[in-house]
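Handing you this structure, nothing more for now.
In this view, the complex is presented without one of its protein chains, the others remaining in place.
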Amino acid sequence: MRAYTRRVNYYETDKMGVVHHSNYIRYFEEARTSFMEQVGYDYPRLEAEGIVSPVTAVSCTYKTPLRYGDTATVQVYLTGMTRVRCAFSYRVLDGQGKLAATGNSQHCFLDGAGRPVNIQRENPEFYNTFSGELEPEPK
Amino acid sequence: MRAYTRRVNYYETDKMGVVHHSNYIRYFEEARTSFMEQVGYDYPRLEAEGIVSPVTAVSCTYKTPLRYGDTATVQVYLTGMTRVRCAFSYRVLDGQGKLAATGNSQHCFLDGAGRPVNIQRENPEFYNTFSGELEPEPK
Amino acid sequence: MRAYTRRVNYYETDKMGVVHHSNYIRYFEEARTSFMEQVGYDYPRLEAEGIVSPVTAVSCTYKTPLRYGDTATVQVYLTGMTRVRCAFSYRVLDGQGKLAATGNSQHCFLDGAGRPVNIQRENPEFYNTFSGELEPEPK
Partner (left out) sequence: MRAYTRRVNYYETDKMGVVHHSNYIRYFEEARTSFMEQVGYDYPRLEAEGIVSPVTAVSCTYKTPLRYGDTATVQVYLTGMTRVRCAFSYRVLDGQGKLAATGNSQHCFLDGAGRPVNIQRENPEFYNTFSGELEPEPK
């Protein structure tokens, strides 16, 4: 899995001069989008098939601030996959490869009416694709 | 029409130490929400009736920066209303009443399928409510 | 401590039709700002005295989505205070009082050069003010 790299945007900084902490949660989402494209089952396709996968929990621990002019590289790991949930872990690196943050997120699967679905039964191709990408929690 | 007042949030500032210019566009939207509640026809109701009113153009001129710890007061004026469009103007004041920005926005009316609608015919109550609030462009 | 209430903004929703999960992290920050005003030691004052208090960790668990047209009420609890760190917990309720999310955050104290400070020694008034507000973790 290729890490996801993007620029730090000016509008993502705050008056402390660094990227506002809430934006890392957004970087995680961008990295999941990249992950899903790389495994060949992108999120727009999942949505088009009537499934959404909302975030049920998220956490982030901040190590070193990111600044405008820098890049953020997000390493993303699928660390959990069951019939009803999945989980990702993240490591965010700055442009020098220094660890900026770590985090994780949990997700469920819902149908168009907002009801939980058994994704293994509803969408076995998706389930199998994700299951093949499971990795241990990064250290 | 009562002006809309809200705090400046920390996450709205940027590394220049002031509110990022893009957020004023969001303050305008908050002020429109307040306007619609005050005239008795709120936007969630319009949406529930199958109409959306996207922004077709927006502009903002910046005078004095807003800072964290300050409030932003947005005076909002409905300056145009036709069967297919409406327009708002805005004056943003800081906590001392100093002019921070001015702006305006234009909007159309679409049905659920994204087709333009004649709002006077589709929703005369809304049309009449808005028409009764027309004001000249603020100076 | 009075809970902090605010509207859900249209621009905070995403294509799922609900408030994007990253925005809860911003609601937490707004609630901290309100907390500090209520205890009589607001964050702009702390900054003016040369101290910043960045977030070192944050987490959020999502229960029920918030929607445009709704309000978000954030109950905020100072659950930890040492010479070098503090911690908050949050409960977010929708307009009907239903639990929308829970979360917590951890913070350190830095001087203008970005060095950790012993806040009890550097700013005993602040330390004592916060220490007097300590509460057990909400259930």
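When the chains are written out, they are named A, B and C in that same order, and each has its own residue count from 1.
Definition applied: a residue touches a chain if its C-beta (ideal position, glycine included) is under 8 Å from a C-beta of that chain, and two chains touch if they have at least 3 such contacts.
Bear in mind the structure is a predicted one, so any value in this text is a computation, not a measurement.
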Self-check item: Contact with the hidden chain (one of A:69, A:124 or A:138)
Solution: A:69
Quiz item: Taking the full complex into account, what residues of chain C touch the chain not shown?
Solution: 10-11, 13-15, 17-18, 20, 22, 68
Quiz item: Hey, which chain B residues sit against the chain that's not shown?
Solution: 16, 18, 21-23, 25-26, 29, 52, 54-62, 65
Exercise. For chain A, enumerate the residues touching the unshown chain of the complex.
Key: 7, 9-11, 26, 29-30, 33, 42-44, 68-69
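Just so it is clear, only the chains that are shown with their structure count from here on.
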Self-check item: Distance-to-centre winner among chains (Cα means, whole assembly as reference)
Solution: C
Quiz item: How many angstrom between the C-alpha centroids of chain B and chain A?
Solution: 34
Quiz item: Just curious, how far off is chain C from chain A if you go by their C-alpha centres, in Å?
Solution: 24
Quiz item: Of all the residues in chain A, which ones touch at least 2 other chains?
Solution: 18, 22
